[in-house]
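Of the protein chains in this complex, one is absent; all others appear in place.
Let's turn to chain A:
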Amino acid sequence: MFKDLFQKKRKYATVPSQRLEQTKEPAEGERPKREIPEGLMSKCPKCGSIQYSKELEKNLKVCSECGHHLRLNAPERIAVTLDPGSFIEFDAGMKSVDPLGFPGYSTKLEQQQLKSGQIDAVITGQGSIGGHPVIAAVMNFEFFTGSMGSVVGEKITRAIEEATEKKLPLIIFSTSGGARMQESILSLMQMAKTSAALARFGESGGLYISVITDPTTGGVSASFATLGDINIAEPGAVFGFAGRIVIEQTIRQKLPDDFQTAEFNLQHGQLDMVVHRKEMRSTLSKILELHDVKGGF
């Protein structure tokens, strides 16, 4: 049934690089620092170095100067991680509604859809990595800061159930500001829903690899993102429950720069490894291969 709907595969990863700069537009009256033909050059948000957008993309959006991993949107992530042409999307037509009649939510959803070219904050489907078939869910920070409402919770739960049924490994690429406030309690309950589905998947013996990308916080970090059999993060990715500002207000202290980074979490035992984007495909492929044979000797 799904096949008929989604076989006509869309091509992924086509986001003009100038979008990266849109968020960085200078305030009115402020003199733009450099004149750059739109889209031709990109600036690293971390070290500020200017590089050709094409070069940056060839480098998987990792800054050649400082190694900073720029955020990828979901189509880009699928393009750089899954085997080309292997991905078949599930539930592509699932849309958020405004269950609470929350002020401004419907308008905001439309704006987010126009801005990101996405329907909601996650893409799920089946594909392969290094020839190993996987069920994958890829979150999208560009859409509504990757917030989890009913659609994200439902699509991820269905993906987990699909993986359970098909006995396939599951990989979730997380990035999210947390639960979507505008769906209030329904968003919160998605944490329980996805985690319960993972419990069943785990009982069935399925392998779940959680890939944490920048940033992963709040309701997503406190549910499926931390529940991997193996938890991997990209270098520098912010990963934690409470936001830095909230914590600083609570403890009345300034936090160190590396607080809640992937490296900080690795040091505190919350991650299995921190993997460079260039190594991600091969690392995932290797882990999948190591789980191909169960039992042995």
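One rule holds for everything that comes next: a contact is a pair of C-beta atoms (placed from the backbone, for glycine too) under 8 Å apart; a residue touches a chain by one contact, two chains touch by 3 or more; residues count from 1.
Note that in this section contacts and distances are computed from a predicted model.
Per the UniProt record, the absent chain's protein name among "Purine-binding chemotaxis protein CheW", "Acetyl-coenzyme A carboxylase carboxyl transferase subunit alpha", "Cytochrome aa3 quinol oxidase subunit 3" or "ABC transporter permease" is "Acetyl-coenzyme A carboxylase carboxyl transferase subunit alpha". Listed residues A:Gly48, A:Pro84, A:Gly131 or A:Gly205: the one in touch with the omitted chain is A:Pro84.
Considering the full assembly, A:Val97 is the residue among A:Ile50, A:Cys66, A:Val97 or A:Met273 that touches the omitted chain. If you put the missing chain back, the residues of chain A touching it would be 5, 10-17, 57, 60-61, 72, 75-76, 79-84, 89, 91-97, 99-100, 102-103, 113, 117-119, 149-151, 153-154, 157, 179-181, 183-193, 195-200, 202-203, 218-219, 221-227, 239-243, 246-247, 250-251, 253, 255, 259-260, 268-270, 278, 281.
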